[in-house]
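Pasting a structure here, questions to come.
A single protein chain has been removed from this complex, and every other one stays in its place.
Labels run A, B and C following the written order; every chain starts at residue 1.
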Amino acid sequence: MDFKLPENTTMIADTARRYLKDNYSFDTYIAQLNESNHLEANRWQAMNDLGWFGLPFAESVGGYGGSLLDVCAIVQELGAALCLDPFVDLIVSPGKLLECANTPTSLALLDRIIAGEARVACGLYDRHAGYHVLNPSLRLNGERLSGQKHVVSDGGVADTVLVSAMSGDELVIVALPFDACGVERYRLLDGSRAASLTLDDVLITDEMVLCRGDAAKQAVSAWFDYLCALDCARMYGACREVYQATLEYARTRKQFGTTIGSFQVIQHYLVDAFIDLQQLESMLLMVSVKGESANVCERGRATAAAKAYYANQAVGITQQGIQIHGGVGVTEELNIGHYFRLVTHASLSHGDREHHMSRFIQAGENQNEVV
Amino acid sequence: MDFKLPENTTMIADTARRYLKDNYSFDTYIAQLNESNHLEANRWQAMNDLGWFGLPFAESVGGYGGSLLDVCAIVQELGAALCLDPFVDLIVSPGKLLECANTPTSLALLDRIIAGEARVACGLYDRHAGYHVLNPSLRLNGERLSGQKHVVSDGGVADTVLVSAMSGDELVIVALPFDACGVERYRLLDGSRAASLTLDDVLITDEMVLCRGDAAKQAVSAWFDYLCALDCARMYGACREVYQATLEYARTRKQFGTTIGSFQVIQHYLVDAFIDLQQLESMLLMVSVKGESANVCERGRATAAAKAYYANQAVGITQQGIQIHGGVGVTEELNIGHYFRLVTHASLSHGDREHHMSRFIQAGENQNEVV
Amino acid sequence: MNLDFSNEEKEFRKSIRQWMKENVPDDIRRCTARGAMLDKNMQQRWERLLGSQGWLTSTWPEQFGGPGWSATQRYIFDQERASAGAPPTSPFGVAMVGPVLYTFGSEAQKERWLPGIQRGETLWCQGYSEPNAGSDLASLKTRATRNGDHYLVNGQKIWTTQAHWADMMFCLVRTDSTVKQQQGISFLLIDMKTPGLEVRPIYSIDGHHHLNEVYFTDVKVPVENLVGQEGMGWTIAKFLLTHERTTIAGVADIHYEINRLKSAIDALPTETDKQLAVRRLAGLEVDLMALEYTNFRTVAATDEGKPFGPESSGLKIKGTELQQRVSQAMVEIGGLMSLPWDNEEPIGEQIFNQASRRYNFLRACTIYGGSNEIQKNVLAKMLLGL
Partner (left out) sequence: MNLDFSNEEKEFRKSIRQWMKENVPDDIRRCTARGAMLDKNMQQRWERLLGSQGWLTSTWPEQFGGPGWSATQRYIFDQERASAGAPPTSPFGVAMVGPVLYTFGSEAQKERWLPGIQRGETLWCQGYSEPNAGSDLASLKTRATRNGDHYLVNGQKIWTTQAHWADMMFCLVRTDSTVKQQQGISFLLIDMKTPGLEVRPIYSIDGHHHLNEVYFTDVKVPVENLVGQEGMGWTIAKFLLTHERTTIAGVADIHYEINRLKSAIDALPTETDKQLAVRRLAGLEVDLMALEYTNFRTVAATDEGKPFGPESSGLKIKGTELQQRVSQAMVEIGGLMSLPWDNEEPIGEQIFNQASRRYNFLRACTIYGGSNEIQKNVLAKMLLGL
């Protein structure tokens, strides 16, 4: 076994960290929070220049063949910086779905994403289906698509959306223009921009259907696992910062004539956070590798375990971070509360703890059958 | 509302505490642990003299009309003293079942229990049915009774046992001699004596059947709730002692040149225990009243809540008590570990946490229907 | 031993329930049911409505305008208030400065200030915390210098809830820096409109404006606004900390929250989702029951005239933890439905739409009014006799 990051990944991580340090401060974040358009032209171009747009995708489909580990390295830094640039929402998420769908139409659209030309979002969730992404409530009846999609993360700017729907018993993935739907845009818990879409007998032509049946299921399932791993990376980046900031605060904040870090209860909190952070890092490394495993069962088990674990421990670290910071921790002025929102958000997007515990149990049962 | 114990109950509690203080030390307990007969003639007679044998039962059936609250007061002190005298196992438990069965035969046997003449145990559990006492695995086919009963608490001395069985779809309660069964006697986790019974086509005459059908169900259900409340009382007595002993230990035990009670982490543990103990007391008062409520749904909800709560918090207090005591806490020489075993035992007898959570949910649903 | 309310208390409950049914304004009821925050107008309308009944100051002795209710009645009132979907009232006037005034204030001060509180007309805020005096309150630095018939106040307060709504602030200030920390503190009443007093908002992580910084630059406060003597500030602050509060555990509002959550479970996608949610809720309900019966005991003890012990800190600790756990459960059970932050139309159940804001807001409840860690330190001293 070898837990050293490949040199290339380390370079990607370092570059991301440096880029964000130089170009994205807490003030940038606060300003971006209030924008309805989260695609900031200069940084977007810079990310393109850094090669991030092609990184997540195989060379065979026009990407640069980066691993999930590489993408996690970037997403971790985006989380650490609280950065709201829609790299995951407009590049990785739709791109992965298109790559997994792997049809001429889908790959053509992926090309345009990699080139930085297309603004595509994924609409795989609706509140009726919840996290059960293989059973969306959107219905394709003949050529007509009807129903709703919720929490479509799009940075406030997507013009195309990939939606999942049931056509009879069959799952289908369809690409359609945003403006074919009724759109309500809003902010999410983590500050990112999203939309609810209402489709009312929207006409769907054959070329808009990217794939269907088992192919669609497999694509959505691989996409889901991939995105779960990215959630963990994002949470890890946030937790790392919360831990560091809290440790620093405990070292310097004075109350009762001494630093609060001299109180044993605070010390033990910090030790618990340190240990938990280590374990979170271990789970991130694990899921960064297994989250794109060819063994579907292993992949599902890994992402389920990681997301379930993060939903407990990562949330716990940020809650304690707030508690130790006291009053200032619950204000918008300090980053701690924003990390808490980010982590809460990421712990709920793509499946909450209970959902992933159910998946973990299922994966264990299947494995017993298979192996 | 009024949470003052009635004067009578206070008197009963004081008497029990004084009696046990004078007659039952930790050494007595250690000696009794190793006896196979837990019925010590002098103390048994004394308990009879104190009126405990008749206390739990209504005056109409020859008892002294004590409330569940009164019996809880005694059981709490028995728990606090770690006393293994089978007052609950040979008096309260069989007597309550007989009282609830409320037939001439059952009341005649109850008379003999109150008079201190009969040694009757309850065999309502077997490991196949687990805690589902309305569905025992013992079968009555015609006149023949077959199957097993486990964890029949009898102080090592019962000669008669009340067992539950299914006769077709009907629950029946049968009184039969111990020696009609294959008997294996052993100690339980809390140090008390019990037996497994194997019945192999045992002949059951009509007069041995105490009651059947709905009457049997109602009797077992009332018995079960009553015993759940006593479990809580016993655990409370134990936790009270653990808390006091731990507080005293923290005040006096020196390490690193100071008392361990001067460490903030120990202080917060103790505060948590103090607060939890208060809530445990509240739940005990609640269940001591509602555990014999005429409203079956309220009664079940109360005992389910109390047992579920105790399974978390009472166990937690004793675990922490051990941890703070350190090495000496895990030895047989100190009482703390014995309290831990007692509390673990009582948290599992008559339903563990999960079983009672399920009952609590069910009671809530029924209530919504009924009220 | 009796766990039921008396017939008189049941009658009282019935009458309050009826009144709530008829009088809680619809917009306020809807706002609470959504889990949203009341604005100043709603909050004040509600408090004035209670004031008009004489119920706002239900904890006050009759001689100062209380309705003469027992602790049990106050408890019942609070239950009915919460289950009718009406908000809790602001504590600063009614529960804090009011009791200080009728205990330590001069006749003139009582006459001047108590009626406004009683009628819900004067809004108060609390000037305690300072940037470098959070948990360590005694180290506060805002100073008041006597200058003829007034004090000149200079310094800064922080975390001042509702300072932007308030007419008046009660404030701890340092009047003497030559004596021991605690002895140099005094208790002043300050008009929020006094020149030199500036209120700056602090936004909380629920996105709302509850808190403020308050800056004092040569703020003139008449000497008749000093409560008690100079140097008595710490005594008054301690009095307030131990002052009886039968509703400190928040039981009534936690009940309301759990019931809201229960009513939304049917909106979850699958049977499994529903079952898991029901089981989680049941765990919270059991813990609430333990808190509730402990609370009942303190209420009953109060009615017997027994002084409050450390139980009251215990209620605060357990109550705030439970509030946080319930709000976390609501967000997590809501799942996707909890993610939108500022949408007009909730996706799914109304209650999940504000759940994450409430969850954020409630992170503060284990911090303010003395963090739970500080509460435990204090309790430990009492228990261990240090």
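As a working rule, contacts are C-beta pairs under 8 Å (C-beta built on N, C-alpha and C of every residue); 3 or more make two chains touch, one makes a residue touch a chain.
If you're wondering where the values come from, they're calculated on a predicted model, not measured in any experiment.
Asker: Using the touch definition from the header, name the shown chains in contact with the chain that isn't displayed.
Answerer: A, B
Asker: Among B:187, B:217 or B:251, exactly one should touch the missing chain; which is it?
Answerer: B:187
Asker: List the residues of chain A that touch the chain left out of this view.
Answerer: Spelled out for chain A, the touching residues are 1-6, 9, 69, 247, 250-251, 261-262, 264, 267-268, 270-272, 274-275, 278-280, 282-283, 285-286, 288-290, 305, 308-309, 313, 357, 360-361, 364.
Asker: Mind listing the chain B residues that contact the chain we can't see here?
Answerer: Its contact residues with the unshown chain are 125, 127-132, 150-151, 184, 186-189, 191, 194, 196, 254-257, 263, 265-266, 311, 319, 322-323, 326-327, 329-333, 337-338, 340-341, 344-345, 347-349, 352-355, 358.
Definition applied: only the chains that are shown with their structure count from here on.
Asker: Relative to chain B, which chain has the most distant C-alpha mean position?
Answerer: With centres defined by C-alpha atoms, farthest from chain B sits A.
Asker: Across all chain pairs, which one has the most C-beta contacts?
Answerer: A-C
Asker: Roughly how many whole angstrom separate the Cα centroids of chain A and chain B?
Answerer: It comes to 52 Å between the two C-alpha centres.
Asker: How far is the middle of chain B from the middle of chain C, if each middle is the mean of its Cα atoms, in Å?
Answerer: Between these chains, centre-to-centre, one finds 42 Å.
Asker: Name the residues of chain C that each touch 2 or more other chains.
Answerer: 373, 376
Asker: Please set out, as single numbers or ranges, the residues of chain A touching at least two other chains.
Answerer: 263, 265
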